[in-house]
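Every protein chain except one is present and positioned as in the full complex.
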């Protein structure tokens, strides 16, 4: 990690000052005890440039629970391996429904709408598991390599807490299995899935790990993970499906490909220019970080770096 | 209209040659007789630059039925007048359902998901009608001014054909009226709505008329229609909701804000750079022009001008 | 009307006394002004025997707005004319959804689930209109003849009020028309439909008019309206679909074929034995008369006359 005075330093400092003055911040996720304890007013933000330069404000080096943000990396890792065949098992359309809806699945015969709703991420994890034998391990290795942070790890307490509250995801997995769209045993799959979600990482780690999407598919070490076309495609899926049932609103306000997690983190990509990660545990009613969305909104307004 | 040798001329010529060699082209819309007669192999494409330069290939000056493409202009005209209040009456999230679904409306108490599904466009038209007394007339005047083509007009045969087959839209309008989300009498509203959809225009006309979205809200005559922020927002809504239930796929393949119509036309925006319009009447099963999407896909691949 | 001391007199007197002591009574319907004014504590009940004997308690001779109760008679009148062909245009399964849902219609291509949801009653009225040219007139003539009360009539104020608030039904009619399941012009159909619902009649009138369902299809004058098998079928549809989304609960508590209306009336049939009508304007949240269901529940408990 090269920490230096990025061109974006004044912008981030400005945003930090604004956020500090903002009162309401939503509520932290409470469906598992391990997440409920977080103070919704905590805040951090980092920006990474394609050359590995990274700069941040607030608690930008504080690890938090990545949760659904890892769905982006799992998607990229599986897409790199199997290519377009993946799209026969998961769609790439916005869901138009809350993120764990079963209705859509029933309409569409067990094919989830996109890789970023839980059902879709279960399918992607299942396929990566079949191809690697250790989907969560692959993910962790990738995150460590891209961030240069070997201390990154699963948070087994969070994973255990998810498992204990995992009936909804178990229902999704069994339901898709009934349509033949899950290969691995459901308990094995859920274990892989919950461990992925449990990875603890900081804004700095995640901004760096997302870098391949700003570099059109090139990893930190210069090797290619995705083709230029695939990298564009992952960005497109993030823009249309990355923030649960608020993708339209996120595109409208922020105008960048992004992916949020209920831990309060959001990653975003300015193709060719930089990647961002923001964290604040207070969520809105659709599961996205209130201060996180506000900070990204300010970023694109101040820099003009929206894709639109 | 300034016709000159645009920088995009070689790209368009290349695409035209490819499209000529492509066999299958889908089927033209057949829900109204006035559209059914079109040969699915016809094709035209135009690109307009912010300064008004326009270039095209194939039947790029042939008028066709704009249909849902006009929803973009009606949205912009109403947004310019009432601003954010509009968003209390229509959402900006992808629908996740076929374009004329009633289910979503029932879930969400008469508030359509976005301005580009039929229900949402009816609401926007209703609001523009309340503010102007002649929504369709406003639209026509705008299209004429931006394209510089005073011959643009409604196709009253198409409008009559829509009216005669208008039970589904009548159902949508009455249904939203039952929730208090329609102000005008339903027959008046439908007349305005169907006339808007009936406008006949060419690829050249529409590429020029879309120019304000590439110029960040500035009209052809230099006056401002939308704020920079509003122009960005309209582009965002086009990207996430502009191609019926295929918005994710369009973003994935083309990577530009776009809006299609069942007449076979598609407009697209490269913010700050240019606008495009392509026409070919053969549709895929989701209502988008087969050759049109293919041509735009090639355009962004060849030029690298996707927003991702 | 032969008023005499029916065998059921002691039972009705007992029920009347119990109802008088009951506090809560729900709320009268308020979706149209003409219904909203009713005192929810008013109550009347009548029982009619197959020979035309009728006895009542409370306001059993007070006319009230029949509303959906007339759907039973319209069904019988159309079934008598066209027989089983009707069932190709409307189902006979419980709806499992609130009474004016559009979702079901969309799932099932414009064929409503049963004749007692609004969509189904619109189809039946449409078909009777096609066969008679005056569906509402046919209904009124039938009710007058069976009750022996020539003073029965439409309440045009109620009909006008329904029309002014008729967007939901207009949406249903247009929606089914879009599937080809409505023959008449929608405004003509709605006029016929709302006039039918507006008929004012008393418990005595309706208990007598329902008599043909206790007499296995035979009208008051001894002529046959329905075959024995058809009469049984109408009773079956009443039992499974007659009380909106509470058919299961009504069968569970009362155990008789019945049909309710939002005017607060309910008719019920003890096949071969008698017919009942009860009225009290206070409704529960599913649109059924609170005191009406309670009175019928007591009736079958006290007499053992449930079909189960």
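Just so it is clear, A, B and C label the chains in written order, and each chain counts residues from 1 on its own.
By definition in this document, contacts are C-beta pairs under 8 Å (C-beta built on N, C-alpha and C of every residue); 3 or more make two chains touch, one makes a residue touch a chain.
This structure is a prediction, so every number in the text was calculated from the model and none was measured.
Novice: If I'm reading the header right, one chain is hidden. Which shown chains does it touch across the whole complex?
Specialist: In the entire complex, chains touched by the missing one are A, C.
Novice: Which of A:84, A:150 or A:167 sits in contact with the chain that's absent?
Specialist: For the chain that is not drawn, the touching residue is A:167.
Novice: Return the single residue from A:30, A:85 or A:106 that touches the missing chain.
Specialist: For the chain that is not drawn, the touching residue is A:106.
Novice: With the missing chain put back, which residues of subunit A would touch it? List them for me.
Specialist: 101-103, 105-106, 167-168, 170-175, 177-178, 186
Novice: By the contact criterion defined above, which parts of subunit C meet the unshown chain? Give residue numbers in ascending order.
Specialist: 91-97, 104, 113-114, 229, 231-233, 235-237, 239-241, 245-249, 251-252, 255, 257, 271, 301, 306-308
Just so it is clear, only the chains that are shown with their structure count from here on.
Novice: Of all the chains shown, whose C-alpha centre falls nearest the centre of every protein C-alpha atom combined?
Specialist: B
Novice: Among the chains here, which has the CA centroid at the largest distance from subunit C's centroid?
Specialist: A
Novice: Looking at where subunit A touches subunit B, is over half of the residue numbers used by both copies, so same, or under half, so different?
Specialist: Interface between subunit A and subunit B is built from largely the same residues.
Novice: Tell me the angle, as a multiple of 5 degrees, of the rotation that maps subunit B onto subunit C over the C-alpha atoms.
Specialist: 180
Novice: How many Å are there between the centre of subunit A and the centre of subunit C, using C-alpha atoms for each centre?
Specialist: Taking the mean C-alpha position of each chain, the two centres sit 56 Å apart.
Novice: From the mean C-alpha coordinate of subunit A to that of subunit B, what's the distance rounded to whole Å?
Specialist: The mean C-alpha positions of subunit A and subunit B differ by 32 Å.
Novice: Which residues does subunit A have that touch at least 2 chains other than itself?
Specialist: Correct list: empty.
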